[in-house]
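Note that one protein chain is taken out, while the other chains of the complex remain in position.
So, chain A:
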Amino acid sequence: MRYSYQRRTCAIPRAKMFPKGTKRKFSDSREEPVAGGEDVNQSSLAAVRMLSSYSLQRQSLLDMSLIKLQLCHMLVEPNLCRSVLIANTVRQIQEEMTQDGTWQIMTQALSAANAAAQCSADRLVATEVLCRQTEAAQGEQVPKPFPVVGSEGCPAKEVLEEEAAAAEVGMTMSTVSPQAPTSYLPGTFGMDPCWEEEETGEDDDDEEEEEDSEECGSGSEGEERERDSLVEDTRTAEQVFGTFEIKNPAPSPDPALEELFSDVDASYYDLDTVLTGMQSVPKMGPYDLLESLSSHGPSPLSSSTSCRSDLNELDHIMEIIVGS
């Protein structure tokens, strides 16, 4: 009864209310709608709930894995097989999340949280390294060295926005080249790129983007819920990632120790020794595992990493020559 009244009086076009266009049964008026357009919403709600719980599970698995990787640094050399398997799992999750678009949301939340804190140069570089996305977004199955967090979109998107002042690029950053700028402007993109994409939608003729916008459209509620949980989770993640601050080399704890390690060559500062738990070198903090894992070979970032270690080594050599 009520429905028929509403149908006559409400201004919303019928097509919008009941997209499927099926007729209501009279007896359904009092009950929860079970047929027709409402059904679509319900099934999509259920799908969204399923998606959310899957995303939550996936997120908790990611957090767990990252913590496991950190705890690798013990007194004894960590088990390389275990580390590699966990790292592969993280990579797999990250690839999937990148394809879903949830990766971007997580990094946005993370960057928003980080924006408040003061950033040192090292920290920015670290975050930038985190923000880089693998080319796997293209859909190719080859696992690349993965950035632990982040889509390439973070800094690259900034560049685009500055250049074109256009709407967001989609989750798939395949059109964006991996040259990340050295500056990082936090929080200038919208919290929900999907929506912007939907509204403007004309940017790139990337098919994948359009697909994503469709997904976003239907999953918008889920995305919001996801985002909330992701923000919460990213606080945990942020505790993990935020400890990149430790990466700033502390004032040398023991000049004798420094001297002892002053002739260690730079080739030790790679994933090799990190994975094998090299703790003694003062330049590498305990979380460099994540950092090393995330840096690409032929990218300006890893060169800056090695430049820094070279500079540090030079400093050491200078100390020895000049100082003691």
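Quick notes on this structure:
Everything below uses one rule, namely that contacts are C-beta pairs under 8 Å (C-beta built on N, C-alpha and C of every residue); 3 or more make two chains touch, one makes a residue touch a chain; residues count from 1.
Keep this in mind: contacts and distances are computed from a predicted model.
For the omitted chain of this complex, the UniProt record lists the protein as "Serine/threonine-protein phosphatase 2A 55 kDa regulatory subunit B", which is one of "Sorting nexin-4 isoform X2", "Sodium/hydrogen exchanger", "Serine/threonine-protein phosphatase 2A 55 kDa regulatory subunit B" or "ZSWM7 protein". Only one residue in the set A:L45, A:M64 or A:A115 touches the chain that does not appear here, and it is A:M64.
Considering the full assembly, A:T89 is the residue among A:S44, A:Q70 or A:T89 that touches the omitted chain.
Shown as candidates are A:N41, A:N79, A:Q99 or A:N312; the residue that touches the absent chain is A:N79. Think of the hidden chain as still there; on chain A it touches residues 57-58, 61, 64, 68, 75-77, 79-82, 84-85, 87-89, 92-93, 143, 145, 264, 270-273, 275-280, 292-293, 295-297.
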